[in-house]
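For this depiction, one protein chain was excluded, whereas all remaining protein chains were kept in their positions.
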Amino acid sequence: MKKLSLANLDAFFAKIADKQALYMPIENKAGQLQFQRWTEGAKLSVGCNTVRSAKDFFFPQTENLVDFKVKGKEIEIIDSRTEKEDFVIFGVRACDVRSFAILDKVFLSNPVDTYYKSRREHGTIISLACTHPEETCFCRTFGIDATQPEGDVASWITEDAVYFQPQSDKGQKLLEKCGALLEEADESPVLRQKQQTKTYLDKLPLATLSTKHFENKDQLEVFNSEKWAELSEACLGCGTCTFVCPTCQCYDIRDFDTGKGIKRFRCWDSCMYSDFTKMAGGQPRLTQLERFRQRFMHKLVYFPINNDGEFGCVGCGRCLKKCPISMNIVKVMKTLEGEEK
Amino acid sequence: MQRIMAEKAKELLQNGTVNRVLGWKKGEFVYDITPAVFNNTEEIDAEFVYDDFCANNLSKYLIKESRKEGKVLVFLKPCDTYSFNQLLKEHRIWRDHVYAVGIPCDGKIDLDCLKKQDIQGIVGIETQNDNFIIHTLYGDHTIAKEDALAERCLNCKSKKHVIYDELIGRDGEVLDSHRFDMVEKIEAMTPDERFAFWRGEFSRCIRCNACRNVCPACSCENCVFDNPKSGIANKAAADSFEENMFHIIRAFHVAGRCTDCGECSRVCPQNIPLHLLNRKFIKDINEFYGTYQAGEDTESRAPLNIYNTEDVEPSIVYKKGGNH
Partner (left out) sequence: MQVNEIKEFRPKIVAFCCNWCSYAGADLAGTNRLNYPSDVKIIRVPCSCRVNPMFILRAFQRGADGVIICGCHPGDCHYTSGNYYARRRMTLLFSMLDYLGIEKERTRVEWVSAAEGAKFAATMNDFVETITKLGENKRLEDLRCKE
């Protein structure tokens, strides 16, 4: 384990930012946290989680896939991708780091999504252990340890220092580059912090939330539950939950006519929208109930069925905080479970 | 108040005046309230709630609910009655299927105000005189009411219920609010500052459409931004232009109909002060065409649906206010 004195934190950031882009949670104009590029003078915020998740780095909200230029009867197809630069994300929480593994299962399985893959390869993740989880946190439900995050390098911020633990070759190399600032350290302060955080985690209101009800579940049984009507009743059909979610990965591909050619772009889609998966023959889910159900079926039933039981949720609590009508995955899980009792 | 309302709801359910109740339902925590329809007295006893977090404006749900069989009881806060009236005026709600009960409101808590003051891990809340005592996982906080209330409540425009079948408590008055102060502040900036201000706000937009979907004035069956044939359907914030376009057009489309209920700003996950766009239109309408409050009545015509031969010319914009 390596140690960096807190006084040297900016020097450490400067060292990394010297060679590659460095992003971290920084307070924005609205007083909320947002992953932003670090520049001299920017202040790392460790308060709580960011509004938008870290998936943006690998799966941006909008990206250009290909351009078409029309000249007479010829159509030229242009791959408008440019060489990606290496980047480092600091301060990713355990829940968000796990979300990358979930996204990998979607984008890196065959056929591999090369846009996503290239970003993954260029990114190095320095995760940050939580010390003050929020009431909306329930990562433990999905087997995530907020005090021991995954990632290329794991880090812990204590009162006077930052501790680093490399967890991959990429992480090892990154730390080597900053070697001069780091010193070998004893891990007892980290253990103490972990112990303290665990007492908070035990006290969280959602600490006992369990996925048991959905393990090896008959999908039709959940699908046909009568509870969906009541759950989805107040849903506005906005896309907030899906857009702040670190694991929502549905997208749409559209063409934008610039007047001089076509830009084919991919953008996040939301199952909450009325035109979700709309095809020539119409859309398969005509009511908000069906669209609402899709989101939770995907996370709690379909995804685990296709991925060895891994759920499509990491318990970050963003949807709990941001839904305009406060309907969320926790309420859905509890309601569906309660039905059986 | 919650008890009185629940009793009222049960009474009206039992005597057959209504067959269901539109209200607010408890959540997992103290603050995560969900609008809900209650079908019987048991459901009301179990889950009905009315407290400082019941911010949702229930009027828009009546577009759907009032088309169903039987009468629905709805609880309306003063500002919600304006939206309700406006929707009646636009013939979006079936009046005879609704039994509206006006309820008092002392302003609602904005969770973001608490978070901004580093209050995290909220597990409970108590009211004590003019303060809230907030229990968290990491200790208690005492916070003055005005530091916890939403901006729209601090600048409350009216405590008066403009429409109801029955009122619980006493009716209030239209208030003299300071809601245009911030608009004036922005107007006094230079165009460059204004542009920078709005870019800074709009650039956070994630195009979730929460502002549009929650808005009682946005009641189109199919929004132009959802219609792929419109040529401007855009799901993603692909370009700063799209953000500008969406917010300008949306604000314009509700101009003269927006009651300034403030739901758009409440639901914005990125805390974009969208109400400042609507208030600009309201302020301009008041200045150019005479004071007008949407939703105040059901008879008057909306300012963009009438005209006066003596109206100001668009060129007034070149002369008027704002720095160069």
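When the chains are written out, they are named A and B in that same order, and each has its own residue count from 1.
In this text, contacts are C-beta pairs under 8 Å (C-beta built on N, C-alpha and C of every residue); 3 or more make two chains touch, one makes a residue touch a chain.
What you are looking at is a predicted structure, and each value in this text was computed from that prediction instead of being measured.
Here is the thing to keep in mind: the chain we left out touches A, B in the whole complex. Set against the missing chain, the residues B:22, B:223 or B:238 yield one that touches it, B:238. In the complete assembly, the contact with the undisplayed chain comes from A:259, out of A:41, A:72, A:111 or A:259. Listed residues B:33, B:109, B:122 or B:251: the one in touch with the omitted chain is B:251. Screening B:94, B:138, B:180 or B:197 for touch with the missing chain picks out B:197.
From the options B:49, B:162 or B:277, the residue with contact to the chain not on display is B:277. Although one chain is not drawn, its touching partners on subunit A can still be listed: residues 256, 258-261, 263.
Residues 186-187, 189, 191-199, 224, 231-232, 238-239, 241-242, 244-245, 248-249, 251-252, 255, 277, 280-281, 284-285, 288-289, 303-304, 307-309, 311-318, 320, 322 of subunit B touch the missing chain (whole complex, contact as defined above).
FYI, only the chains that are shown with their structure count from here on.
Measuring from the averaged C-alpha position of subunit A to that of subunit B gives a distance of 30 Å.
By the touch rule above, subunit A contacts subunit B in their complex via residues 28-32, 34, 47-48, 51-52, 61-62, 132-136, 200, 203-206, 230, 233-234, 236-240, 242-244, 252, 254, 256, 265, 267-270, 273-275, 320-322, 324-328, 330-331, 334. Only residues 27-29, 31-37, 56, 61, 111-112, 115-116, 118, 120-123, 136-138, 200-201, 204, 206-210, 212-214, 222, 226, 228, 235-238, 266-267, 269-272 of subunit B touch subunit A when the two sit together in their complex.
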